[in-house]
Each structure stands twice: as structure tokens, then as C-alpha cells.
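Below is one structure. I have some questions about it.
The complex appears here minus one protein chain, its other protein chains still in place.
Order of writing sets the labels: A, B and C. Residues in every chain begin at 1.
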Amino acid sequence: MSEATHITVGEVSAWVRAFAVEMAAQKEALTALDSAIGDGDHGINMDRGMRAVVEKLDTGEPPDVAAFMKAVGMTLISKVGGAAGPLYGTFFLQFGSTAPADDLTPDDWAVCFAAGVAGVRSRGKAELQDKTMVDALQPAADAVSAALGEGASFADALARGAEQAEEGARATIPLVARKGRASYLGERSTGHQDPGATSSALLARCAARTWAA
Amino acid sequence: MSEATHITVGEVSAWVRAFAVEMAAQKEALTALDSAIGDGDHGINMDRGMRAVVEKLDTGEPPDVAAFMKAVGMTLISKVGGAAGPLYGTFFLQFGSTAPADDLTPDDWAVCFAAGVAGVRSRGKAELQDKTMVDALQPAADAVSAALGEGASFADALARGAEQAEEGARATIPLVARKGRASYLGERSTGHQDPGATSSALLARCAARTWAA
Amino acid sequence: MKKLINDPADVVTESLKGFAAAHGDLVRINYDPAYIVRADAPVKGKVGILSGGGSGHEPMHGGFVGMGMLDVACPGEVFTSPTPDQMLEATKAVDGGAGVLHIVKNYTGDILNFEMAADLAGGDGIQVEAVITNDDVAVQDSLYTAGRRGVGVTVLCEKIVGAAAEEGKDLAAVAEVCRRVNAEGRTMGMALTSCTVPAAGKPTFELGDDEMEIGIGIHGEPGRERLPVASAREVTERLTTPILDDLPFASGDRVLAFVNGMGGTPLIELYVVYHELMALLAARGITVARSLVGSYITSLEMAGCSITLLRLDDELIRLWDAPVHTAGLRWGA
Partner (left out) sequence: MKKLINDPADVVTESLKGFAAAHGDLVRINYDPAYIVRADAPVKGKVGILSGGGSGHEPMHGGFVGMGMLDVACPGEVFTSPTPDQMLEATKAVDGGAGVLHIVKNYTGDILNFEMAADLAGGDGIQVEAVITNDDVAVQDSLYTAGRRGVGVTVLCEKIVGAAAEEGKDLAAVAEVCRRVNAEGRTMGMALTSCTVPAAGKPTFELGDDEMEIGIGIHGEPGRERLPVASAREVTERLTTPILDDLPFASGDRVLAFVNGMGGTPLIELYVVYHELMALLAARGITVARSLVGSYITSLEMAGCSITLLRLDDELIRLWDAPVHTAGLRWGA
């Protein structure tokens, strides 16, 4: 069991805001990836959505993690559109509705994150290896719980999660897409890293940075 | 008075067919002139029309000059369209309806040609110097009658007519167009030779060649 | 040249054949000489309405043949006026005994060919009146030009005059309505790209990636001025101001506002222009009583638009609203 750190809504907010900064910074890079195998708007969509999230938060942050993450999810759902909007929106909604009333323990956080990933999978029906964000999110969720189970610190667990997410994103390069727009390309979708998996790996990396020891 | 040569329908036919050959040969050149100040189709229009005339004649030539020239005029009117169709059509129609029943004298020819020019002018309402075919046709008509009046041979008279027509066509270069599409350009129409005046000068030149001594 | 055509020499005929196949319920097509005529022509006792011109402006004119608009249209070669023999046969085909109105766009070629057709028809004892449209404010109207070109107002004339004829007005009255519409309407157009005449195979004029041509006609004639591309707001302003000043349109006027696409410009852009136009007219106190937005008088695949304003009165509104059933314009039927 990991030691009982208290994860506050303030820390969760820092994580989400860090992700927003990252999406702005990586906007062009993500869009370039999407141009290769999609319709070239993933970076634009994610940046538009996370900007809206930050604007919303700046008008007043919800008091607890549950309400906070639900607000994030609803904002993404109503501002992004496309595939990424409902998928990321579902991730945050599920994370929020799984969160306890008060602060989170690392195990709570891992359970919430896993619930978010499960939400993405049931919403998008993607399996591992379909060349989607699931290929980054699922390894991250698994690595964090495993690490915590082995007694790792929350910081270490998140670091491992981020590594696995990045590894999973890189591993999408040789895959043939089976979901989303990229699947129209069939074989021609190989040789390119999936944009959604790439933005998801950044989400995991932001968590690791936020709670770094 | 000029000596009473007999101008046969066969000679008139040779003139018209020579003009058809000339229009095919000058198609690109005339179209280029029209591109500069019009819509770039004068050569296409004249070639299309004169081809149709020759096809019609090949199915059987009318017996006399009057019928012959009316047939030429009607064919141009029904095949060319645009400004040149009715104008050249009118020229040949008027030439034909002015022609006597039997062969023509040079004076008859001059009167018929002048009638054709008058027809063009009343149809198109163009004055001299308006930068149109009239600037070639009128000088040709005047020169031929004048020459015959001074006792010149038909061949010499036509040669003078052709020279004046060519001179008139060249003289359109500095003019500002006041009729037809070119007039939309206003001042920008100067510096280009008028395509219709150019084709008309070729008509006069073909006559001179046909009846050259 | 990138076009969905076969031999450039056949494009007009093949397109007519496709049109005939698609709209056999509305029209019959004669190919030699070429004209598109109302399936139920001639309509006994009704003034026949004929228009025509070069092809490449679709749906004008063939797309406007039908109940409440044209009885017959004469298509010429691309951008070349049709010929008198075509017009004569077409005139005969729609003479229901009340005479035939020729609606002629003001281009020398069209004028001369229509004049000859009218002479020939008169010779055959058919009463013909011709009305010339010349609404293009981009051309200065003076003794020293062939005068203003007939453009967007022609479409509105054809609709309104068609309704007047359906009402049973006589030839003189129908021609009078046509002259009034032309007198009350003004147009100006612009191009973002040139167009390519199939027979020519290359663009009629060259336009840089950052240039636009203001004051163009509908045959790729050069325009009034060439400028750097500008916003829809600025373009709309450049087209509308000369129109407003020319009639002039005044505060309190009721107008029909017509934003026309040149062939290659999609609706999403035309509605942006229409939005800008509404702002300009509101600022001048001009009321938009009716509107038309779409590609109705085109220049092949040219990208660009034209704006036409027509000052309306109650009669013109009633005639505009009257039922029309053609391939290109349809309502109330």
C-alpha cells in the first residue's frame, strides 16, 4: 500500500491547467500528426477545448475533485466536438463521478483515472492496438495501479505511468488504424504516431510533473 | 469609265474561298488581337463561319452572284454569332441583293461592295474612327470606286482598295474603341490593332489577288 | 484545364442533353437550331418570353424556362451570342398569338443577332418587342462605349416579366414591366479567379494569388480595377457603394437584394457577403423586402460574386412572389 498522501482539488487543478498549457504548446505538433492520418485539427480542437476549460475555471473553481472534473468534462464536451471532445470529456466526467467527496488518496486517484480510461473505451469501443488514445491511456492506468500496489510513492507511480503512456504512444507508429478517421486510410495509416495517443501521453506526463516528489 | 470586264460568279466564288483559306491561316493571329481588347474569339468565329460557307458551297454553288452572296451571308449569320456574324453576314447579304441578275461589271462590283459596307454601318452604327471593321471596309470601298472613276483597271482598283484597307486597319492601333467589347476598356483599348478591321483588310486583299491582272 | 467535360466542342450540346434528361417534365429541347422550350409551348394567348445568350452562365437562361418565367431560351456557344436563325425558330415556337418579348443583355453581338432575328420574325408576321438589360455599373455609360453590360438584373427581369405574361398582360405592357425592372436595378461584380473557356483551354485572364478583379462582366472581360484580395466586408462595400450611388437608392426604398455566385464560390461565402450587405443597407435606411442568394448568372467556374439591387414597388413584389416552376427557380408550384 502506498502512504496516504492527500490529493487536493488544488493539485488536481494544477494538473488540468498544466495540461492546458501543454496543449497550447503542442498545438501545431498535434495538428501535424493529425494531418498525416486524419483531418489536421486535433491540436486545434484540444487547444480550443482546454482554453475554454481554463476560462471556465477562472470564473471560479468547484470546491471538490468530483465537481471539478465534471466541470472540466462538460466543458470539453460542449466546446470541442469531433472525436476528441466526447472522448476526453468522458474521461474527465468518469474521473469526477468516481471521485470521493473529500480529498483523494493515491489509490483513489488511480481508481478514478482507470474509471476515466474505461469510460473512453466504452464510449469509443476501441481496443488496444486500434491506434487510438486508448493505446496511451490504458498502459498509464495499469502502470500507476501496479506501482502503487507494489508500494511505490505516488510520484514514482505517476512517473511510471507517464513512461508507459509515452511508450504506448510511440508504439502506435507501426499500427494500422482501426478506429476514427485514420481507419479510412487502411494500410496507409502505418508509419505515423496517433495524435490522440500523443495528447494522452502528455496528460499522463503533466500528472507526473504535478505530483513530482 | 473602266473597261467592261465580265465578273462571273465563278470569280466571286474564288474570292470568297480565298477569304476562307485566309481566315483559317490567320485564325490564331486574329484571336490574339481579340484577346488583347476583346474576348479572344474573332479568329475562331471567322474560321468557324467561313468553313461553314465552304461546306455549303461544296454542296452546290448558286448560279448567279446575287444568290451566291446571299447564301454566303445567310450561312455566316447562322453559324458565327457574336458581333462579326451579323456584320459580315450583312455585308455579303447586301452585296448580293445589290448585284444584277447577270455578270457584274467592275462598276457593279464597286457598287455592291459599297452597299455591303453601308449595310455593315447601318447594322453596327459604327462611325469611322470607332476602331471597327468599318475603318478598313470604308476606305476600301472609296478607293475602288475612285480608281475606277479615274479609269483604272479593275485589278489596279482592287489593289488600291486593298492598300487603303490595310492602311485603315493599321490606323486603328492608336484609336480608342467606341463600339463593341473593346469599348469596355476605354483608354486601355489603344495600342492594339482592331481584329475586325484586320479581317476586313484581308477580305479586300483577297479580292485584289483574285482579280489581279 | 480541369473540367468535367469530354470534347470541348461538345460541352454545350452534351450539357443540353443532360438538362433535357433531368427536366423532361418542364422542357423540350431542339438541337438544330438549339433552343430550350417550355414543354407546353406555345401557350395560347400568352405573350411569349424569349431570352438567350452565350452558354457558360448556367442556370441562366435554360434553367429559367418554365411556368412563370421564360417560354424559351437560346443558348449560344460558350460566351458567344446565339444566332438569328435560332432566335427566329425559338420565337415561332412560343408565339401563342400575343407576340413575343426578347430579353437581350447589352452586348454588341447579342444586340446585332437579336435585331436580325426581330427583323426576320417581323417578316414572318410575328409581333416582337425587344428589351435590353444594361445594369452593370462597372461600365461607364457614354456615347463612347457600347454601353453598360446586361448582368444580374436579367435574372430578375426574366422572373418578373414571366409573371407579368402569365397574368395575361399584353406585349406592350410586359415590355414596359421589363424596362421598369431594368431601370430600377443595378449590379456590380468581382472575381477571385478567372475562368477557362473550354475551347480556349487556358484562363481568360491571369490573376495573382493575392489579387482580385473588381467590376468584371460575365465573360471574363477585364474589370474596372485590380486590387489585393480583401475581406468580404471590404469587397461588399466596394460593390455596393457604386450601385447605391448610381440609381441612386435612397433611405426608405424597398429593394430586392440579390447576392449572386459566379460559379466557383460556395454558398457559405455568399451568405457572409449577404450579411455584410444587410449591414450596409440598414445603415442607409434601405429596407430589404425580398432576397435571392445563390449562383444564378455565372461565368463558368469563376470564383467571385456580384451584387444586384432592385428597387421594388407593390406590383414588382407581387410579380416576384408569383408562382414559378423552372429548373433554376421554383416556388408556389
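By our rule, a contact is a pair of C-beta atoms (placed from the backbone, for glycine too) under 8 Å apart; a residue touches a chain by one contact, two chains touch by 3 or more.
The structure presented is a predicted model; accordingly, all values stated were derived computationally and were not measured.
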Omitted chain's touching partners, listed by label: A, C
Options C:A199, C:L247 or C:V293, residue touching the unrepresented chain: C:V293
Touching residue (missing chain; options A:I77, A:L104 or A:V117): A:I77
Where the missing chain touches chain C, by residue: 2-6, 11-12, 14-19, 21-22, 55-56, 58-59, 63, 192-193, 209, 212, 229, 231-233, 235, 263-276, 278, 288, 291, 293, 295, 298, 300-301, 303-305, 330-333
Those residues of chain A which, in the complete complex, touch the missing chain: 39-41, 44-45, 77-87, 89-90, 123-124, 176, 178-181, 183-186, 188
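Basically, only the chains that are shown with their structure count from here on.
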Chains touching both chain A and chain B: none
Chain pair with the greatest number of C-beta contact pairs: B-C
Whole-Å gap between the CA centroids of chain A and chain B: 81
Intercentroid distance (Cα basis), chain C paired with chain B, Å: 33
Inter-centroid spacing, chain C versus chain A (mean Cα positions, whole Å): 57
